[in-house]
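A protein chain is absent from this complex, but the other protein chains hold their places.
A and B label the chains in the order they appear, each numbered from 1.
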Amino acid sequence: MRSDSRYPSQRAGRFLLLALMVLVIDLSLAQATAAEQLTAGAENVEVAAASLLPAPNPQRADYPNIGVSSRNLVWIIAQMHLFFGALVLAVPIFVLVIEIIGFRTSDDRYDDMAHEFMKISLTAYAITALFGGTLALSLFLLYPHLMTYLMRAFGSQVLVYAALFFLESMLLYIYYYGWNALRYGNRKWLHLTLGLLLNAVGTTLLVVANSWTTFMMAPSGVDPATGAVIGNIWEVMKGPLWNPLNLHRFIANVAFGGAVVGAYAAFKFLSAKNPEEKAHYDWMGYSSNFISILAFLPLPFAGYWLMAEIYAYSQQMGILAMGGILAWLFVIQAVLICTILLAGNYYLWTGMGRSEGAERYRWAIKYIATVLILGFLVWVTPHNIIYTAAEITRLGGGNHPVLGPLGIMPAKNIAVFLMLICTFLSFQLYRRADKVITVSWQNWGNALMASIYAVAIANIIFAGVYYGYFTNTVYKVGSSVIQVMSTVFVIVSGVVLDTLMFKGAKTLHVTWGKVSSRSQYALFALPIAFTWLMALMGYVRTSIRTHWHVYTVMPDNSPDNFIPTLQTVGNMVTLATLLFLSFLLFIFWIANLSGTRQLPIAADNNPALAGGKA
Amino acid sequence: MNVLVKVLSFSVALILIFTGVAYVLPQMEGAAPEETVVDVGELTIESFVAMGEELYQGKGNCALCHNDLGRAPDLLAFDVTRASRERMADPRYQGAASDVEGYLRESMLQPSMYVVEGFGTKGSGDAESPMPAVDKPPIQLSELAIGAIIAYLQDKDGNPVTVALPDAAAGNDDGAAPALPALVQSAEAAMAKYGCAACHAILQSAATLGPGLNDIGSRQSIEQIRDSIVNPAAVIDEDYLVMMPEFPNMTLGELKMIVGFLAKQSGDQS
Partner (left out) sequence: MGSRTDVGKSRRVMTWAIAISITLAAFYLLDQTVMSMQGLPLNWDLSPAQ
């Protein structure tokens, strides 16, 4: 095989060129849609009759009725589509990263793991498309007026979306099926570029679909009084919530995808028949958890940005979500996120047993666990509940004197940021557990790291308590940015310091596979909680539109235009999660099945089903 | 198979725990606002005030922000009439209200006219209010509803209610969405809607306040005609003072129809 090390600049050049092509293709596709709308702008006297039309205003009787609640039906189908869409968009992201790592370290394990992850993604892809089609059909059937309006607003952009799917499918199939054919040298570069293109197209699909969602929540490019579409496609797409949702969904997809493939690895670990398999799937599970928690850490910031933009767009909408009728959902959210954090942390703690260097850090675990539990208790405390008159008299007011203050944002911010810092600490301790640091300045490094943790924690508590309870609202809200930056400071400095301090470190032996079965259940808890949480938060996002299809522009007069009870929400979310679980099992089974090969039936009629890699 | 059963049981159990949490929390259902018809003839001051209180807590969404959590002044915690007078006397007050009722109405329809110190949008230095205008979506209170809420706010502290009870002709709903302005379908109808013929000689009018428009198409280009309507000060004939009003509610479609019609007026007909 010809070595390509003689042409490094040529290779790099090709990669860069192709990456640039990605950018150009993306931008052109987007601009093409925008350009034709721009030329038909306000200067032109000829205007399509459609732009004069106000938003439709169907009355209750105008809504089609097929005998079941339209809202519930679309809810489940949409949620399934979102689950699978998240999965198939996320997996190629970290698959590409893992493939690059494998390429740079020349370690086949990474490449094989990346390939195995893609198998799952490919099977899920068809199901995603099926749910997408079903969703479209059900929306046109059950909400024709809304869809008329949305088609009017978005025009040919929806065809761009459809066209992108052709591109996505082609790239996906070449990327997966051509994996072994494009394995080394220049061809590997080509394969990596295909992976990059695949992710670029996938991300474009994500942001295009997001624009429909955010348009319904915070419409732009339309006349506020009538709903007539007066802006071009960019103005319609680029509403105030578009980019916050793009960022939040992009990161959340990666966290979710990592968690799902982690469950796959955990399942295979528990079913492993020999130590090599156990070691392989243990390592795979660790890698998935790493990806998932890594993506999970910045997620609250993206969610915070989204919520802040919602508040900026409409304070009423924001307060409805977190201070009004939907506020209880955020208490449930606390339960979910604490499950995720506890599961992720627990997995790291049990995983530390793989290396003998972990004994040094065991003492820290109980403190981290304490902070996590306390943080959860604070986060889950409501500001008030519906008291009876007798209870109010006993309390002496509408809020509990001690627990009341824990129910508002400053306390919750302190709780969540401390929990995030502690999770990162678990991470850092795990990464140090199998190394002995040898750099000469380690005392300085460790002192600095410890100081950063201590001062950051103190800063977060100070900002939360002082600005939260002793200053006015504007400073209270602004202080949360201090808390965010402090947490980010810890994470970034932790990564940088460790990278520098690990240079030349002595690596202790890590026994992959040497981990309890209990720990694998943490890897199941993670995607279950993620899935349930995604459905719950998706419901919140939809529900804050209250009785509007398109907020303030097109009212919802359907029979389902009310906010359902928490029990109903819990049932629907559970139904979606269970459905997703069933489909996921099917996908894992198919992924497994495709690697199975039946042996020919022997002369003594003793068929044997043998497992093995195809 | 054993592994599958164990994993499935664990997963389902965990899911059921989450579902359980949703069950034990307080249950609330949020109905969409309904259009109830109020018999205006039967209203008394008491029932008007009571209607205002109901709106304050319900459809008006006032209590969502105006409470003790610090996002907006807690109106139920102080004398609103007295506070209104104090704010109108504040040197920062730039509004047009001269009495308490006017101030309260202005606060609801133009919240940014005067923002109480410390409650402005972040970074605006109390120049901008985060409160939405209550007569627009999503709140969309009718004149009747707004009057009722003002009456409630005046009455709750024992102050006299100055809001007049609406008469039967003033409308009979308590906050249904105002009818969307009907879009006109022809240039003539659009020009009638905006009253062009009141000042300009066009169609059958012989008005002379503004330039005659019967031959505007041969005097001005399409861009100039358009600009005259959208930005009169930039284009208007020096002979005429800038008396032409603005039309912020004119839709693009109406504008195009009018401009298209005027561009065809070349004076041949008269």
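One rule holds for everything that comes next: a contact is a pair of C-beta atoms (placed from the backbone, for glycine too) under 8 Å apart; a residue touches a chain by one contact, two chains touch by 3 or more.
Predicted model only: the values in this text are computed from it and were never measured.
Visitor: Out of A:59, A:370, A:393 or A:472, which is the one that touches the chain we can't see?
Guide: A:472
Visitor: Check the options A:66, A:137, A:392 or A:448 and report the residue that touches the missing chain.
Guide: Touches the omitted chain: A:448.
Visitor: Give the residue, chosen from A:193, A:486 or A:552, that touches the chain omitted from the document.
Guide: A:486
Visitor: For chain B, which residues touch the unseen chain?
Guide: Residues of chain B in touch with the missing chain: 122-123, 125.
Visitor: In the complete complex, which positions of chain A touch the hidden chain?
Guide: For chain A, the residues touching the absent chain are 443-444, 447-448, 450-452, 454-456, 459, 463, 466-467, 471-472, 474-475, 478-479, 481-482, 485-486, 489.
Following the convention adopted for this analysis, only the chains that are shown with their structure count from here on.
Visitor: If you average the Cα atoms of chain A and of chain B to get two centres, how far apart are those centres in Å?
Guide: Here chain A and chain B have centroids separated by 38 Å.
Visitor: So in the complex, the part of chain B that touches chain A is made up of which residues?
Guide: Per the stated touch rule, the residues are 3-4, 6-7, 10-12, 14-16, 18-19, 21-23, 25-33, 61, 64-65, 69-71, 118-122, 130-132, 136-139, 177, 180-181, 183, 222-223, 249, 251-253, 256, 259-260, 263.
Visitor: Could you please specify the touching residues of chain A with respect to chain B in the complex?
Guide: 42-43, 45, 47, 51-54, 57, 223-226, 228, 230, 267, 270-271, 311-312, 314-317, 319-320, 323-325, 328, 331-332, 335-336, 339, 385-386, 408, 472-474, 476-478, 521, 524-525, 528-529, 532, 546-548, 551-553, 555-556, 561-567, 569-571, 573-574, 577-578, 581, 585
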